[in-house]
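Got a structure for you, written out below as C-alpha cells; questions coming shortly.
In this view, the complex is presented without one of its protein chains, the others remaining in place.
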Amino acid sequence: MSLTPEIIALLTLDAIFCFFGLIAWVVAFRIAFHWNAKATTPLQYTLSKQSYLGAIIIKYIFMLKLPLFAFFIYTCDKLSSIIAGAMCAAGVVNSVDFGLYLTLFKLLNLYLFGFWLLLHYADVNDEKLPFTRLKFVLFLLFSLPLFAEIALEVSFFSSLNISKIVSCCGTLFSAASDSYMSLLFVVDERIWVGLFYGSFGMILLAYGLKNRLLLIVSNALFLIFAIISLIIFFSTYVYELPTHRCPFCLLQKDYYYVGYALYAFLFAGTFLGMGGGVLALLSQRTQPRFMRASLAFNTLYLLNISAYPLVYFLRNGVCL
Amino acid sequence: MIFNMNFLLLDYAIRSLMRRFSKNFFIFLILSLLIFLLASVLMIADAIKLELNSTLKTLPQITLQRFIAGKQSDVPIARAEALLDIEGISSVTPRVWGYYYFKPAGVNFSVVGIDAYEEQYSSTLTHLTQRFDMKLLANKESMIVGEGVKKILAENYYTDFFNFITPDGQWKRVPIAGVFHSDLALESNDLIILPKKLAYAIFGMEESKATDIVVKVANVKEIATIVQKITARYPDMRAITQDDIRVSYQNIFDYKSGFFLSLFSVSAFAFFIIIYDKTSGLSSEEKREIGILKAIGWSSDDIVKEKFYESFILSLGAFLLSISCALFYVYALQAPLLRNLFMGYSELKPTFLLPFSFNLSMVILLFLLSVPIYIAATLIPSWRASSLDADEVMR
Partner (left out) sequence: MIQLHDVCKSFMQGDESVFALRQISLHVKRGECVVLKGNSGSGKSTLLSLIAGLAQPNSGEVSVDGREISKLPEPFSAKLRRQKIGFIFQKFHLIPHLTALENVITPLIPENLSLSLLDEKAKTSMEQCGIAHKAQMRVNRLSGGEQQRVAIARALVNNPLLILADEPTANLDENLSRELIAQFERLKHQGITQLIATHDPLFFELGFVDRIIEIKNGELV
C-alpha cells in the first residue's frame, strides 16, 4: 500500500465517517422502532433529542463527502504519475477490479444522502414532523452503501500496486476494451446523442406539465445519457482527438479543469431535479425553486457540452 | 435550505469564544502547533522533491550496471563501444567512480575519474572541465575537490594535498589543484574529481573496466525500448532510467511523509480525546447561559449552529495561523531540525535553499486534515450542550 498524505487524509476521514455512521445507525434504529410523535413519554422526549444528533451527523457526513468526492478523483489523478501506465485517474481507478464500482458507489451515496437531507428539511419545517420515522428507516437502508463504500475505499487503497502496469484510458474507453464499456460502442454514437437531447426534451416537458414523476424519471435518464454521450461523443471534441474518450482526463490541467465545472452542473441539476420531484411527491406540494434550479443547471451543462462540437465544427468545417 | 449565514450568530459565537478565553486559547494553541508540524513536514517534503526533480534532470538518462551473483561488478569497456551499434543511442560513456572512506573523519568522499577529452555526461562536470585545465590535472596527477571535502581535510591537517590509501596498502599522494563551488550543492559538496588513471589506481581497478556505463539517447520517448534492447544483448546488465529514480524518490518521500503522518495521527488522536473532554465539560455558567438562551427563544438547532460556528472559527483560525507560520518557518528560516527528517544527517550534506513551492492542493489537504477533524471532535459535545433542559437549569 502506498501511503501518500492524500490517501491518509481520505482514510482518516473514512474512519470518522464510520464511527459517526455507527452512532447515527443506532439512533436511527431506535427511532425506526419506537418513534411516536403523539406520545409524551420520556422515551419519546429522548428520541426527539437524539433525532437531532442523527441529523447533525448526517449533515456533517454529507457536507464533507461533497468536496471529498472531488478530492478522491484528484488523489487518483495524482497517483497516476507513480502508477505505471496510468495517465489519468481512469487508469488508477481501473487498476483495481472494483475501482469503478467504488466511484459509482461514491456518486450514489452523494445522491442518497442529498435526498435524505431534502427529506429532513421537509420534515423539520412541518409542525407535525411527518417524515421522521421514514427518514430514519431510509437512513438504515442508506447506511449500507455508506459502509460498503468505506470498506471498498479502504481495500481500494490497500490493493493499489505501483508496480502493476495498468491500461490507460485510451484502451479502457474504446470499442476494443474487454470491459462492458465496449458494449456502449455497439450502438451508433448518434443514437446516444439523440437520447441525450431527447431526455433533456423530456425534462422540459416535465417542467411544463409540472409532473413530478416525469421530472424524476427524465432527470435520471438525462444523467445516464449525459455520461454515456460524454464518453462516446462529446469528450472527443473536448480533446479534439477521435480516439480519446476518457471522462476523467477532462479534470486535468491540460483542459483547464473544465471537467469539474461540467460534472458540477450535471450532478447538481439532476440531483435537484430528482430530489425536487421526490420531495414534491412526499409533501404533495410542487417545489418550484428546485425545478427552476435543476433546469438552470441542466441547461448550463447542455449548452457547455454542446459548445465543444459546435465550436470545433465552426472552426474546422468538419466533424471528427 | 441554501446555506445562509447568520452574521449575528457568527458574532455571538466569536464573543462566546472570547468569553472563555483561557480554555479556548489552550485548544487554539495546541491545534495550531499540530497543524504547524504537519504543514511544515509536508512543505519540506514537497520542496525537497522539487529540488530533487531538478537535480534529476542533470542525471544520466540511462545508467547501466553489471551484476554478477546479485552484486554490482565492473563493466568491461569493450561493451561501451559495442553498444553504439544500437539505433537511437547518441553517446555512451564509461564511468569510473566510487566512494573513498576517510576513517579519521568517518565520512565517505565521492571520487570521480575524468578524462579531459571525453564528452562529459553531466553539465556540472562539463562546467568543471571548462573551468579547470584537465590536461594539467592529468599531467600533475592532482585533483579538484568540493568545499565540504576541503573543509574536512583541513580539519585533519591536510591543507594542499591528501594521501589516499590504495587497496594494496600503498600510499598515493595527490595534491589539491583547486576547489569548486557548485550551484547543485547536493551533488557536489563531497565530490573529488581526478584523472581516470588516478581513479583506477586509488580503487585498484583494472584499466579495461569501468564502474558503470552512462547512455544518452536521441529521443527521450525511446528510452524504454532501448533499455529492452540493451538488456537483451547483455542479460547481466541492469538499467536505471531517470524515470525509475523519479518514481523511487517519490515513493521514498511519500513513504516518509506517510510514516510521519501515521505517527502524527497518534498524537492527533490523543488531542481529539482532549478536545472531546474539554468541550464536553460545561461549567455551570455555560449551562446557565444555554438555559437562558433556550428560555428566551433559541432552539436546540440554533445552539448547535452557534457551537458549530465556534468550532469552525477556532479551527479555521488555527489553520490559517499555522499555514502562515509554517511558510515562514520552512522558507524563511529554512526549517531547522525538521529538515533532517528527510535529509538524513550527514556531515557533508550541505545547506541548500529549499526552493519555494506552494500549491493549492496542499492547502486543501491540510485543511481536510485539520478543520473537519476538529469539528468532528466537537460534534457530540455540541449536541449534548444543545439538548440541555432549559427548565432544569433555571431552577
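Letters are used for the chains, namely A and B, taken in the order the chains are written, and counting of residues starts over at 1 for each.
We take it that contacts are C-beta pairs under 8 Å (C-beta built on N, C-alpha and C of every residue); 3 or more make two chains touch, one makes a residue touch a chain.
Every value quoted in this text rests on a predicted model; they were computed, and no experiment measured them.
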Per the touch definition above, residue among B:293, B:326 or B:362 touching the missing chain: B:293
Options A:48, A:211 or A:286, residue touching the unrepresented chain: A:48
Which residue of B:87, B:206, B:244 or B:301 touches the chain not shown here: B:301
Residues from subunit A at the interface with the omitted partner, ascending: 38, 40, 45, 48, 124, 127, 129
Those residues of subunit B which, in the complete complex, touch the missing chain: 4, 6, 8-9, 12, 15, 19, 288-289, 291-302, 389-391, 394-395
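Simple rule for what comes next: only the chains that are shown with their structure count from here on.
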Inter-centroid spacing, subunit B versus subunit A (mean Cα positions, whole Å): 36
Subunit B - residues contacting subunit A, complex: 1, 42, 247, 250-251, 254-255, 257-259, 261-262, 265, 300-301, 304, 361, 364-365, 368-369, 372-373, 375-376, 379-380, 382-383, 386-387
In the complex with subunit B, residue positions of subunit A that touch it: 2-9, 12-13, 16, 20, 23, 49, 52-53, 56-57, 60, 64, 67-68, 71, 74, 78, 81-82, 118, 121, 162
